[in-house]
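Only one protein chain is missing; all other protein chains are in place.
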Amino acid sequence: MSAENTFEPTIIGFLCNWCSYAGADLAGGSRKHYAANVLPIRVMCSGTVSPHHIVKAFQMGADGVLVTGCHIGECHYLKGNYMTAKRIPVVKELLSFIGISPERLMLDWVSASEGEKFARVVTDFSSKIKALGPSPLKERVHGRAKEESKASA
Amino acid sequence: MDYKTVLTVCPYCGCGCGMYLEVMDGKVTGTLPSMNHPISEGSLCIKGWNAHEPVHSPKRLTKPLVKKDGKLTEASWDEAIGKVASELTRVRDQYGPNSVAVLTSAKCTNEENYLMMKLTRAVIGTNNIDHCARL
Partner (left out) sequence: MEELKKKAKQALDEGKIDGFLGLKLEGGEVSPFFVTKDNLAELEKLTAPDGRYSLGKILTRIAVKNPGKNIGVMVRGCDERAIIELVKASQLGTVKVEQYGVACNAKTAEKCNCPQPFPSHIDFGEKAPGVEHIELLTRLEGLTPEARLDYWLGQFSKCIKCYGCRNICPVCYCKECTLEDKNLVPGGIVPPATPVFHFIKAMHMADRCIDCGLCEETCPSNIPLRTIYRHMRKAMHDLFEYVPGRAAEDKSPLGALEEGGRLVH
């Protein structure tokens, strides 16, 4: 009998303003139940989410990073999500090579009307991260990250 | 339309990494490591990589400055050196030789550092002498 997994992951979610964040609002407004592990950050377009933001999130102690944007062809800025779709697989490759599971980074498309999908994506991803356990970077460098952010303040 | 590289040694610490200063139209504009140098083997530290920066910096001192009425004002070399000598003498005589400490620099030559050591021990009369590379 395995011990109950009491680990609650911290997931940073980059949600695009026009579709995903609205979808998240709809999920809340419709009183959908979903995991409370995602800390949402509203960005104007998923294409503005840089690899720098993603790795910084991991370095600061995130166990997982979720990036959601408009569906392909529906980007408010026309082609922003094309950049995201190309960029995220490359980031995953680098994460994997460094030794951080690429499954800790997820990209999905959530439109403004997909409140239910948002709830499902968040819950599923949270379960996945919970099963993966705390980020290996956390124990090794998180302490230093705190020291670094104090130094830069 | 002039570009050349000048082989030299990094002026900072005692390592003595080999480097090239890039000179463009008479101005020192950059630094390259000496890739097959027997000591540094093509590496430089951050100080070495930026050794070219102070050369043409507008912040460089061009004349001796002496503090008069709380403000640094331009002075002659004689006045500046005279002031240093008289003040060091005054402090040594008033508070004793061990109230003076001397810190030399890797940017000085070995001979200059030797002179500083002699000045500190024989003239000022203290052994409070150290070198920036030890820090």
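Order as written gives the chain letters A and B; numbering starts at 1 within each chain.
Note that in this section a residue touches a chain if its C-beta (ideal position, glycine included) is under 8 Å from a C-beta of that chain, and two chains touch if they have at least 3 such contacts.
Just so it is clear, the structure is predicted and the values come from calculations on it, not from any experiment.
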Among the options B:Asn36, B:Thr62 or B:Thr109, the absent chain makes contact with B:Asn36
Per the touch rule stated above, chain B touches the missing chain via residues 1-5, 7, 20, 22, 24-25, 29-30, 32-36, 42-46, 48-49
The missing chain sits against chain A at residues 51-52, 55-56, 59, 79, 82-94, 96-101, 106-109, 136-137, 140-141, 144-145, 147-149, 151-152
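Everything that follows uses one rule, which is that only the chains that are shown with their structure count from here on.
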Taking each chain's mean CA coordinate, chain A and chain B are separated, in whole Å, by 51
